[in-house]
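In this view, the complex is presented without one of its protein chains, the others remaining in place.
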Amino acid sequence: MTSAAAVMTRDEVEVFLAREFPQIGIGENFILEAVGLMSARMRLAAHDRNLRPGGTISGPAMFALADVTLYVAILAQIGPVALAVTTNLNINFLGRPPPGDLVCDCKLLKLGKRLAVGEVWLHAPGRDEPLAHATGTYSIPPR
Amino acid sequence: MTSAAAVMTRDEVEVFLAREFPQIGIGENFILEAVGLMSARMRLAAHDRNLRPGGTISGPAMFALADVTLYVAILAQIGPVALAVTTNLNINFLGRPPPGDLVCDCKLLKLGKRLAVGEVWLHAPGRDEPLAHATGTYSIPPR
Amino acid sequence: MTSAAAVMTRDEVEVFLAREFPQIGIGENFILEAVGLMSARMRLAAHDRNLRPGGTISGPAMFALADVTLYVAILAQIGPVALAVTTNLNINFLGRPPPGDLVCDCKLLKLGKRLAVGEVWLHAPGRDEPLAHATGTYSIPPR
Partner (left out) sequence: MTSAAAVMTRDEVEVFLAREFPQIGIGENFILEAVGLMSARMRLAAHDRNLRPGGTISGPAMFALADVTLYVAILAQIGPVALAVTTNLNINFLGRPPPGDLVCDCKLLKLGKRLAVGEVWLHAPGRDEPLAHATGTYSIPPR
């Protein structure tokens, strides 16, 4: 596990994502709040298309938030690698999200040469209680 | 594990989903191809909003397909229970989907009073090679 | 998610495990170090039968440590329920354990009426670096 500082800033990651993955809607659906040492935080804005009846955010939207936050944490740590791909994601749904935005905190557990593993917590803004928790693995292409 | 026949037909499940979960876009994005004994098959139509550059279907869209096919297999077996919820889903991404539709086959592994567990394979139409595989658990409300 | 204090002490849990699950070898293979609010810590003693060549602890022994620590955290929180059973456990192996004991820290993510979900980290004594990480679900019998 590396202990080196992140090599990309929040702004650099944002520019990279907007250019390489325009369909994610970075800065619109998905707000990049912060990147740090082996960590990242994103927010999913409560747009209509992510909602289920009752105003709660859908499972696939929660999956997307978990997946992109993990990708961002890896990206910030190793630099722009468009071709890193998710190989596994295991998600536990713990509670029904209240209407509104959803925040996702990611911590990388391992950053190896070939695989990166991290965990994420999804929660309502300003609340600690986890609404979902996921662990995921990305395969990192040879550099 | 039950060995009883499914209690809802394909058409009954489709009507139920269209009424209870209009946002899924049943019959449009997600085509219900068949339901059977402890099983179901759905197809994800290759709409623009599900696509990544290169025309392949996105990870969250694949997650959504896995999740809804599992739900349909449970529904067909136990009858209309809108409140069953996913508690866990573990997905392995195995290959890059080719441009075009994606088919999902679900087999239920266990159908208990409180929990249902199933597995799904995602593959291109007419091809056996799995592009993703998932196992998931639904919590079934007391009846 | 409950915020109530644990209802069993470390010593009470130890007595319960020794009586109900003698084959675990509590206090011998598996040392219960602490229980707390929605948490527990155990240590796996490096006995020969848990070792692989090179003196590292085997995967199944790491699985057993993860599973029992999760069980202990639930037990301490809800009281003696011998019949709670693991329904799902997802484990990521992150690094090769050094020879010697292994410590496991558990934090419960959700404690519902029917399901409890928690995560665990396995690490060498006195070191933070995770060697394995798992999330698991227990089904809790009606009380």
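So that you can tell them apart, the chains are marked A, B and C in the order they are listed, and the count of residues begins at 1 in each.
To be clear about the criterion, a contact is a pair of C-beta atoms (placed from the backbone, for glycine too) under 8 Å apart; a residue touches a chain by one contact, two chains touch by 3 or more.
If you're wondering where the values come from, they're calculated on a predicted model, not measured in any experiment.
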Contact residue for the chain not shown (choose from C:V13, C:I26, C:A40 or C:A61): C:A61
Sites on chain C contacted by the missing partner chain, in the whole complex: 21, 23, 49, 51-53, 58-61, 63-64, 67, 85-93
In chain B, positions touching the absent partner: 1, 90, 92, 94-95, 109-110, 117, 119, 129-130, 133, 135, 137
Hidden partner interface residues of chain A, rising order: 87-88, 90, 114-115, 117, 137, 139
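Rule of thumb we're sticking to: only the chains that are shown with their structure count from here on.
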Centroid comparison with chain C (C-alpha atoms), farthest chain: B
Inter-centroid spacing, chain C versus chain A (mean Cα positions, whole Å): 28
Chain B and chain C: spacing of chain centres that average the CA atoms, whole Å: 33
Where chain A touches two or more other chains at once, by residue number: 90, 92
